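Just one protein chain is left out here, and the rest sit where they should.
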Amino acid sequence: MARRAGAARWPLLGQLAGPDRLGRGAAARSPVSASLRPRVASADRVVKSICPYCAVGCAQNVYVKDERVVQIEGDPDSPVSRGRLCPKGSATLQLTTGPSRRHQVLHRRPFSDDWETLDLETAMDMIAERVIQTRAETWEERLGDKKLNRTMGIASLGGATLDNEENYLIKKLLTALGVVQIENQARVCHSSTVAALGTSFGRGGSTTCLQDLQHADCIVIEGSNFAEAHPVGFQWVMEAKARGARVIHVDPHFSRTSALADTYVPIRAGTDIAFLGGIINYVLAEERYFRDYVLAYTNAAVVVGPDFRDTEDLDGLFSGFDPESRQYDSSSWQYEGLELTNPASGNEELTPYREGGAGTGHGESHGSGGPALKSGVPERDPSLQNPRCVFQILRRHYSRYTPEMVEEVCGVPRDQFLEVCRALVENSGRERTSAFAYAVGWTQHTVGVQYIRTASVLQLLLGNIGRRGGGIMALRGHASIQGSSDIPTLFNLLPGYLPMPYAHTHERLRDYIAAERVDKGFWAEMRSYMVSLLKAYWGAAAGEDNDYCFDYLPRLTGSHSTYETVFEQLEGRCRGYFLLGENPAVGSANTRLQRFGMAQLDWLVVRDFSLIESATWWQDGPEIASGEMRTREIKTEVFFLPAAAHTEKSGSFTNTNRMLQWHHTAVEPQGDARSDLWFMYHLGRLIREKLAGSTEPRDRPLLDLTWDYPVEGPLREPSAEAVLAEINGFDAEGRPLGSYTELRDDGSTACGCWIYCGVYKDGVNQAARRRPAQEQNWLGPEWCWSWPANRRVLYNRASADPQGRPWSERKRLVWWDPERLSWVGDDVPDFVADKPPDYRAPEGARGAAALEGDDPFIMQADGKGWLFVPNGLVDGPLPTHYEPQESPFQNALYRQQSNPARQLRPHPLNLYQPSGELPGSEVYPFVATSYRLTEHFTAGGMTRWTPYLTELQPEFFCEVSPELARERGLEHMGWVTIISARSAVEARVMVTERMTPLRVQGRTVQQVGLPYHWGPNGLSRGDSANELAPVALDPNVHIQEVKALAVDLIPGRRPRGEALRQLVREHRRRAGVTEATGTRL
Amino acid sequence: MSLAERLGELLSGPEPAVAADAGYQDPPPRMGFFTDTSLCIGCKACEVACKEWNAIPQDGQRLTGMSYDNSEALGADTWRHVAFIEQRRRDGRLGPELALTPAPSPFPVGPGVRIRADGGDGVLPDGGGELRWLMASDVCKHCTHAACLDVCPTGALFRTEFGTVVVQEDICNGCGYCVPACPYGVIDQRHDDGRVFKCTLCYDRLGVGMEPACAKACPTDSIQFGELDQLRQRADRRLAQLQGQGLSEARLYGHRPDDGVGGDGAFFLLLDEPQVYGLPPDPVVTTRDLPSMWRHVGAAALTLLAGIGAAHLGSRR
Partner (left out) sequence: MASREGVRALLRQGLDYESAAAALGIGAGVAYMVATGLPADRSDHLGEEREGAREGSTQLLAEQPPGPEVDNRETLAWLRRRAQADPGMRGGR
């Protein structure tokens, strides 16, 4: 853009003398325009980062000028995102630098009606004092003769948007303090995934990566709004479409995903097991399963013991159900031929789970390592004819899931259902593969785990797992929610899916190992993983003589999930609470319950960007508005600590494909904003200083903890890379380890999370590698680092036949090279690299050596994909259609209405509605489902304060069909009040054809769509949809059912004040709701 | 080419060398947008990325009821606008209107009727058709013959070396002549400012070889940035592909150099008629008629003179 010279700089002369006589181009260009330079080019530095919103993990370039971030845009080098960003990722600049962020600590004294400012140092000191005091007052040394070593007085929630390093310190410090109620968004989001995929395949995460979707011949998106919740990930579905793939979207509402699908199938919310079970039935009846794959790679041929009874025999129950405790004894589900171990230890694996009450979920400990099997060789029938073999059990179990039944139950017309079946079978087998993509539309149910299990069974039958373009894509939702499950900040897990010990059984380390480990596969090395973790936590204090400080771990006595914690708060036992980037007053089920719980606390610490609803409920929450609570009577002391953004700290996020991606600090946080790494580290330092010299035995775990991370700069920020190095693990010389196979059980290695071992291999931060996608193959193996061992498509051994040859050239991924005597291909083999396909394990082999050459599911006890899960899930070995907890319909398949093992907590604040044929269910006649819009993010903390996003979706609205609008007198853009037994909310009305009335069991049912992002705070305000939902949980993982509710609609705005409660009570009265309603088996 | 023809070419019809005609020596190839709306997922990343890059203020926060479109239209504070049309197709025609109570809107809000499984021919048992949700990201067209540019009295609007049309904020005096001139209703004045603002095709980014913010962000590559000639070829191939798949209503919009504005620097692939998307079916640059207007003025002037002359002659008797 050269400047003109001399007289020609006078515009008119220049115009007439030069080539631009009409003066519309070069002559009209001003000097300013001629010297324009984009601010990215004049920035001081560009810092590599990762988007903090969803779990696609789009790479970002952060441009800094004069120590301020001036631009954030996509990094084209990423093999996952290719430089693109969705509207939220594009708004990251405004999120992190806009005026909505707070930078000052606020303090609310007990009974005060307003905030006061407080300096950070004083706040930290006060919080440390609160922790010490509450812990001392609520310490539990023993229960009977069993050690507990814990406090139930403190809980923590949050972590899915935090770095792995932050989650690691949260778990480490709080565990050493004896806190067991440590939870995060993963509980309420994808905990079902861990148990379902873990028990089916051996690892509880997405089986494939986003880029692999481009190779699918058919993609079924169900229980997911892929294009809206993961827009940049959706580009890979579009790639598949461009190559001719068929895309099918099954969902109660027609969303932006449906708009791009080839086929949209409307379905009644809560009936996906019937739908998928129908497809299973079709596949079996039409003999369209991939027989060679099923025989070689699944447990189809295994014979189950003679005492097993299926739901077909017991009208909806499996054998072994105890109606008193509402739990199953799974002994009758076991394989035939496995020895019963001696009675003393035989069923003891199950006892803690019985003692702890219904559904003390052990399923999540299969996040990396499937359930144990008793020793011995199971009986098998390779002809698949034995009536007690898994295959025949499966056939019989789904025999009534006919197309007619699917139409009855799901409201999906028979022809449309068969179209989906045909699409899947025509696109599976040797030459073609199909993929499933799902999200919380499947996980958030009282049968959430079983939903995903149904897809797992189907994909195993079709031979799609471990194949190019196949698999099951679990679309997780938060930037590092996979990490906050791996590390984890979850009550029942230690890093790497090691289970937290229970008071009853796990007395000593050897008891713990005996109860948990398996003989075959990599989980056999469990002791090495556990000892190395204990060395990472307690360093020099941990030795062979004291069981490596195994006793320092607090013990569980049941479920201590976030929902149990709320009841602990209500009952005054849990007195202190940390909220670390999570907003349960909007995001958890039964938000009223959450707020009433918090109102019983002694103290609450909220760390976030803005004053979210969970920080201000005491001042202006719905219960203040209704008069049920009065601010001056609420004793909860509240601290609000402003949090640093991802641009202001370094750390790693783990995305939905198990990939760890590092983001670097671009600028220092301003004011009193600090990272959660800083907060946890200094909180720990302060507490240790205050308790130094203590002789109390309970303080030893805290004082012996290794807590010496280097700190940098004027803010004394701990080094996230050092934390990563500890997570990775090191040997006795301090050398970073390269793989979990180097871990030892003799105390010579330390490792904070065995599945992450290798992320700091050779002292190089593998998660920070950013070799451009354009320089690698489509998997981009040198971009960042995935667990396990940088494999991108799991179980890829199954992409080759038992002899090691690809099933087809077209779909080859990994295969055996007989010349090089190793497995080769596009991906790192998910297998011992030099184990030949014909390897047979010698008698008595243990560990990895016990896995044979055709065992692709290397984390499973028998190396096979499990169609039938004999162990590890508490509500059945096979998925079964049950109606949601609250449903206008009776279960058409069985007498058993809902999941018999589901977890309920009836309480005056958590009343259930009558369902099905019970009188009163007609008071709540409409099916409601909650979902997301692309413009907002979860509970709104990161979008409702961001103007560029709030102007795109400014208000809470609900979507109804024109028929429903006519039926209830609703007007487009008018108001409607939505009522359940818990509460009532108001929303603007969006009348749209995209909501379809369905014909179910002889009558028409209307569905109501509820985007759930809103709360009363921020720039975009509205009622929270989760006010309506009850706490009704899946028993394996304690996840709430918010995807299928029953509601009533009334035109107009909702009443205010006491009148609101009266409205809710009146509906309850008409429906006959009591504390006993809905709690029957 | 005669002077008259040359002048004509500068005002309407095909103009292959737009940048050279605007006085640039050895200009780079003409750059532009091809927006393939068949790939749009309606996410509005384009709207946000544009606002972030150009520091555009928020444009009002109101729920419009126009499906998921709360941005309503292009304007001074919305330079990328995603339209949403819910419709039911049957044999390529719009289905019956549904009596909604709409918010005031310049666009036809699409109707639709119940979804049911059809017999494969798109027609449902009750005569209805499959539901369709059209989504499209609209933008300034950077016309070959840009009316806004032609009528601008101050030279604030100018043609860049890339063939794009840009408003220079340091020149614009807020007279507003360009606002009614634009056949698409794109350019508009900012309320508390007075000057006009519109898409610049990220002129500053082009200057260092970077693509516009919206094109970079677009998750599905609905917005494609590149050399206009290459984009036109790509669009032709894409259209043929879609029509081959049975999407007979798919069409290109604004791609033809002989249309009323000489073809657009930002053109589109639509899945229905332009009016469905709120786009004018036959936009014409104001100055197309300029030569004819001046000829008529000239003829009128001569007629007037002749009349005066005749009256004068007549009055002299």
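A and B are the chain letters, set down in written order, and residue numbers restart from 1 in every chain.
By definition in this document, a contact is a pair of C-beta atoms (placed from the backbone, for glycine too) under 8 Å apart; a residue touches a chain by one contact, two chains touch by 3 or more.
The structure presented is a predicted model; accordingly, all values stated were derived computationally and were not measured.
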Identified contact with the non-displayed chain, of A:G23, A:G57, A:G83 or A:P914: A:G83
Listed residues B:G13, B:G207 or B:G265, member touching the removed chain: B:G207
Selected residue (touches chain absent from view) among A:P772, A:P1055 or A:G1072: A:P772
Missing-chain contacts mapped onto chain A: 1-2, 40-48, 61, 63, 74-77, 82-84, 535, 539-540, 542-544, 664, 706, 708-710, 719, 721-722, 725-726, 730-736, 746-750, 763-765, 768, 772, 774-775
Hidden partner chain, residues of chain B it touches: 24-29, 31, 161, 206-211, 215-218, 221, 224-227, 230, 234
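Convention: only the chains that are shown with their structure count from here on.
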Distance between chain centroids, defined by C-alpha means - chain A, chain B (Å): 43
In the complex, chain B residues that touch chain A: 10, 19, 21-25, 39, 41-45, 47-49, 51-53, 58-63, 65, 67-68, 70-71, 86, 88, 98, 100-103, 111-117, 131-135, 149-150, 155-161, 166, 168, 170-171, 202-205, 207-208, 210, 213, 216-221
Residue ranges of chain A touching chain B (in the complex, touch as defined): 1, 11, 18-30, 32-33, 36-38, 40-41, 71-74, 76, 83-87, 89-91, 93-94, 227-228, 231-232, 234-235, 238, 254, 256-260, 264, 266, 413, 415-416, 419, 933-935, 947-955, 957, 961-963, 971-974, 988, 990-994, 996-997, 1019-1020
